[in-house]
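Only one protein chain is missing; all other protein chains are in place.
When the chains are written out, they are named A and B in that same order, and each has its own residue count from 1.
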Amino acid sequence: MSAISLSAVRKRFGSSEIIRGVDLEVNTGERHALIGPNGAGKSTLFNLISGQFRPTSGQILLNGQRSDRDPPETIARRGLARSFQITSLFARLTVFETVRLGVMANQGVRFCFWRTAASQREVTNDVLALLDDVNLSHRASVLAAELPYSEQRALELAVTLALRPEIILLDEPTAGMSVEEAAQTVALVRRLTAGRTLLVVEHDMDVVFSLCDRISVLVHGQIIATGAPDEITRDERVNEAYLGKGLH
Amino acid sequence: MTYLLTSLVNGLVFGLLLFMVSAGLTLIFGMMGVLNFAHSSLYMLGAYLGYSIGRWTGFWPALLLAPLAVALLGAFIERYMLRRVHRHGHAQELLLTFGLALIIHEAIKLMYGPYPVEYAIPAELARTAFSVNGFNVPLYRLFIGAVAISMFVSLFLLMRYTRLGLIVRAALSQPLMVESLGHNVGFVFLLVFAIGAALAGLAGAVAGAFYPTGPNMAEDLGSIVFVVVVVGGLGSLEGALVASLAIGLLTTLTVGLDWTLAGALAPFGLSGWAASIGGLFSITLSSLTGSLPFIIMLFVLLFRPAGLMGERS
Partner (left out) sequence: MNRYHRIAVCLAAAIVLLAPLTFSDRYANLAIRILVAALFATAFNLLWRQARLLSFGHGVYFGAGMFAAVHLMRANEAGLNVPLILVPLAGVLSGLIIGLLCGFIATLRSGAYFSMITLAIAELIYSLGPRWQALFGGEAGISSMRIPSMGLSFAALNEVYLIVLGWSALGFVAIRFFAKTPLGQIAYALGDNERRLQFLGYRTHAVKVCLFALSAAISGLAGGLLGIAAENVDYTVFGPASSAAPVIQTFIGGADVLFGPAFGAAILTGFGNVFSDVTRLWLLYQGLAFVVVVMFLPAGIVGSLLSSKKRPLREAIANTLAVLLCSASLIFLCESASILLSDSYASLRANQGGSWVSYRLFNIELLPSSPIVWALPLIVALAGVLVSCKLKRQEEAA
């Protein structure tokens, strides 16, 4: 069964159509990359899958269930989590409190107003474990807004994974990172998303090749090719549109 | 029938007056995202200034000078106060205009005392225009309407057919883009705020001679203007016109209607029973006149927050 299934999805903003009929199947447990030139519509596609936008036409299925009419909260509860290209965190919260939000959501501790959050042992333990995973334990009481860029991305990842989602959408997780940092992030992602479905938007081809099983290429709102990495690099249309002729 | 006719004329004129005040407010919100709480205070200021300047220069020059003075104040507020607070966020801008409304209100009470002033219609306009079945329609009401209509027409032409209007309309949706195209968006903001203030001031100067010019002016009109702007659509001049006329007509027409819910049940023979319960059933429509605008506004905010013709959400 496919984890994410898009059929004939179109999205129009005013008079411009950004997504022009996309069919995409991401299998359960697969690591799938979405690449394409700037302006192709990758972030829009993410927004459509995660519920921020509703498709103008077409349908989106998550684990076989129709999801294109659902608000983001409902989709998140179904087991889909996404990270953001531009770090989207909480300015007034510390690292610990930020990850705790994700853990609370996962453990269903939402409308509890009769106990303090600090007294929830299981929550605290989970948060500490996650911080450990992303190497942010030593920064637990720092305000998220004061972290350097790479640590913010790590926090972004931690919050996303705190939901223990089955389907993970990562939007340019290594953007702005040095080669070394990117490699570390890739290792982290591979370890923490083992066994789950991953859909990644990336520009860094090294990251794509080392992390993903299959690649889809989005150009001008349409998927022009889908397949294993070596198929894609040999594909002529992809080379013309995106990778540049004569590469690899 | 005569009630209907006179109510129609009065309602239309009141609606046009509402439009004069709300036009500036909706433009300012549409462009700058600032809900100017002080707008109705500027209206009140226009009335009082019209009165004071008028005592010195006569009615007609005052009609020009009072809005100008209010415009200058508006420019000052935008340039030295709003802009400064802008970087702290929209909420601080709201709070600033809220505080300014208080200050203008109290300053006026300081200068003129807590009682209304005798701002009178000039002799040339103090005649009846025409009579309908014994009810006289004062010329001044038509004058108010005329000023409002000519104001709408000139605004419309300005926005639609001049270069400035084009820039303003562009800045309404994409201020950053307009700035990067080389236009001085800061100056445009200043101009829009000043023009909005001038409109409110003009409305005050014109209306103050007819309606009582007193310290409660701003409160009475202020809340209804908010309703107009929300119902019409924040940022839409046409919407503000439609909403002003609608609300002006509605409030004027219902003022004299003593319909009750109990009366409405008469065709079903239940009016006696309903009247005996009292409470909600015997509240007359006329007593709800003051509340109607807010009920409408609540509905619009809940079901169509963009208003009749607004775009921003």
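Points worth noting:
Rule of thumb we're sticking to: a contact is a pair of C-beta atoms (placed from the backbone, for glycine too) under 8 Å apart; a residue touches a chain by one contact, two chains touch by 3 or more.
On a predicted model such as this, the values are computed, not experimentally measured, just so you know.
The missing chain, though absent from the display, is touched by one residue of A:77, A:190 or A:234; that residue is A:77.
Here the missing chain is touched by one residue of A:159, A:198, A:219 or A:232, and it is A:159.
Touching the chain that is not shown, out of B:4, B:64, B:166 or B:298: B:298 (per the contact rule at the top).
Listed by residue number, the positions of subunit A touching the unshown chain are 50, 52, 71-73, 76-77, 81-82, 84, 88-93, 97, 100-102, 104-105, 109-118, 120, 159, 163.
Although one chain is hidden here, its contacts on subunit B can still be listed: residues 29, 33, 35, 81, 84-85, 88, 90-92, 94-96, 98-100, 102-103, 105-107, 109-113, 219, 223, 226-227, 230, 279, 283, 287-288, 290-291, 294-295, 297-298, 301-302, 305.
Note that only the chains that are shown with their structure count from here on.
Computed from the mean C-alpha positions, the centre of subunit A lies at a distance of 49 Å from the centre of subunit B.
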